[in-house]
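Could you have a look at this structure, given as structure tokens, before my questions?
Every protein chain but one is kept in place in this view of the complex.
In order of appearance the chains are A, B and C, and numbering begins at 1 in each one.
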Amino acid sequence: MRGYYEDKDEVLSRLRRIEGQTRGLQRMVENDEYCIDILTQITAASNALKKVAVSLLDDHIRHCVVEQTEKDKDMVREATAAIGRLIKA
Amino acid sequence: MRGYYEDKDEVLSRLRRIEGQTRGLQRMVENDEYCIDILTQITAASNALKKVAVSLLDDHIRHCVVEQTEKDKDMVREATAAIGRLIKA
Amino acid sequence: MRGYYEDKDEVLSRLRRIEGQTRGLQRMVENDEYCIDILTQITAASNALKKVAVSLLDDHIRHCVVEQTEKDKDMVREATAAIGRLIKA
Partner (left out) sequence: MRGYYEDKDEVLSRLRRIEGQTRGLQRMVENDEYCIDILTQITAASNALKKVAVSLLDDHIRHCVVEQTEKDKDMVREATAAIGRLIKA
């Protein structure tokens, strides 16, 4: 069983939004829209991808921890939050 | 006239590949593929998006420079290369 | 003449703060402080470094633009802001 199973629908709907963003980017380039606006959209898509990554990682690490005490769960939550901030640093 | 005009086809085909990657990611999640493999694909898509961004920026900054001497062009190339390394740092 | 000349004192004082942060990190490791707290400090130092980079870039690109009309200045400001968001993406 895969770690991200619980959030599968959530992850899928986020990925569909990102797919939509990449299609929007193609339209912007085709219509010669302003470079800086395109960069803003790229930044948004890139941030959205990293959010998906952090949520997958959270589930994955959670499943590495065999003993599921409350303290273990807190440690994983805390570690994933730190990774999330680092990825954005 | 927009800065990225010259590379428009190149930029569009890169964005289409990224769109394909985001569809591939949805299939991977639907098929419960291994989390780490999905993360690897997310990393690839994120890198591809940043490459598009750096190439748009390169064109944009080039168009900010009014006097197009060889030295100006070198300065822009150099600045964009530095930005590219920084974005990956 | 170098581009960042105007903000030299500001840049230097930011770099001194970052140097202080790296010394603080060494103390934290020596005292066996909690890993997540150390990661938070690393994230802060990394963000501070990128802020210095974006401010140097802003000055540098500004000096690439020969004609200093108000519109040119706006374009540079806008481009640098986009780069800053991208670097954090």
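Quick note on the criterion: contacts are C-beta pairs under 8 Å (C-beta built on N, C-alpha and C of every residue); 3 or more make two chains touch, one makes a residue touch a chain.
Quick caveat, the model's predicted, so the values are computed rather than measured.
Chemist: Of B:12, B:28 or B:82, which sits in contact with the chain we cannot see?
Modeler: B:82
Chemist: Need a quick check: the contact residues on chain B for the chain that isn't drawn.
Modeler: Considering the whole complex, chain B reaches the absent chain at 36, 39-40, 42-43, 46-47, 50, 78-79, 82, 85-86, 88-89.
Chemist: In the full complex, which bits of chain A touch the chain not displayed? Write them out.
Modeler: Looking at chain A, the ones touching the missing chain are residues 50, 53, 57, 60-61, 64-67, 72, 75-76, 79, 82-83, 86-87, 89.
Chemist: By the contact criterion defined above, which parts of chain C meet the unshown chain? Give residue numbers in ascending order.
Modeler: Contact residues on chain C toward the absent chain are 1-5, 8, 11-12, 15-16, 18-19, 22-23, 25-26, 29-30, 32-36, 38-39, 42-43, 45-46, 49-50, 52-53, 56-57, 59-60.
In this text, only the chains that are shown with their structure count from here on.
Chemist: Once the Cα atoms of chain A and chain B are superposed, what angle does the rotation have, between 0 and 180 degrees and to the nearest 5?
Modeler: 180
Chemist: With chain centres defined as C-alpha means, what is the inter-centre distance between chain A and chain C in Å?
Modeler: The computed centroid separation for chain A versus chain C comes out at 25 Å.
Chemist: Measuring centre to centre with CA averages, how many angstrom lie between chain A and chain B?
Modeler: 19
Chemist: Where in chain A do residues touch two or more of the other chains?
Modeler: Each of 36, 39, 42-43, 46, 50 in chain A touches at least two other chains.
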